[in-house]
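All protein chains but one are shown in place.
Right, chain A next:
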Amino acid sequence: MTTTTQVRTAVVARGLTKVYGEGDAAVHALRGVDVGFAAEAFTAIMGPSGSGKSTLMHCLAGLDTVTDGQVTIGDVEITGLNDKQLTLLRRERVGFVFQAFNLLPTLTAEQNIMLPLEIAGRQADQALFDRVIETVGLRDRLGHKPSELSGGQQQRVAVARALISKPQVIFADEPTGNLDSRSGAEVLAFLRRSVRELGQTIVMVTHDPGAASYADRVVFLRDGLLVSEVERPTPQTVLDTLMALEA
């Protein structure tokens, strides 16, 4: 099995190490992770609780600092950047979908979607906007505040927001964690469609084998190390790998 293919990689981590605390209290969340994420592909990161999957995502996205190792997004090595540079990088090249509290309660759905572009002072691509809205099926909900939307709709708004700025990579942290299975399936299908149709790169952290099966590839983490991966996963192959890991 090969870790990288001939396709372009959007995000690469080399020897990624993250240690919280010092001395006896030190927790090694990541112990030297080498991983690449293909561009225009949907990759899932899986692992049991405490495996370091969220930490990996935070480090890859430049939200958290690394103890050692390198992270490259596109052609930029982000591990040497200061907070301001990281912020600008996030603005330009990274999109996020979180498990909850994704939206600003004071803004309408449309305003929430446009927020990253406005923060960056960029104009929206009207064609892209229309396409995104069409794909997410939110046309008639654009003027609503988050409190007037269902959980599934809120997550779709969050995905639309991540897509609208055409980032080099979207990081999704348990995007369906708070949703019922139907809404979850909708959001996941939508994520996959945005990879296929819009050529988006998506890295998703999840602990749900069903959700992971929507991805093109699943990488498995245990105790801060990359231990396995599955190409073109099905719920069953993911579940089997997980079982094998926990055995």
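As a working rule, a contact is a pair of C-beta atoms (placed from the backbone, for glycine too) under 8 Å apart; a residue touches a chain by one contact, two chains touch by 3 or more; residues count from 1.
Definition applied: contacts and distances are computed from a predicted model.
Its UniProt record calls the unshown chain "Putative ABC transport system permease protein", which is the correct pick from "Radical SAM protein", "Cell division topological specificity factor", "Putative ABC transport system permease protein" or "Tryptophan synthase alpha chain".
The missing chain, though absent from the display, is touched by one residue of A:26, A:88 or A:243; that residue is A:88.
Residue in contact with the omitted chain (choice from A:23, A:80 or A:105): A:105. Panel shows chain A; residues 58, 61, 63-64, 83-84, 87-88, 90-92, 96, 98, 100-102, 104-107, 115-116, 118-121, 147, 161 of it touch the chain omitted from the view.
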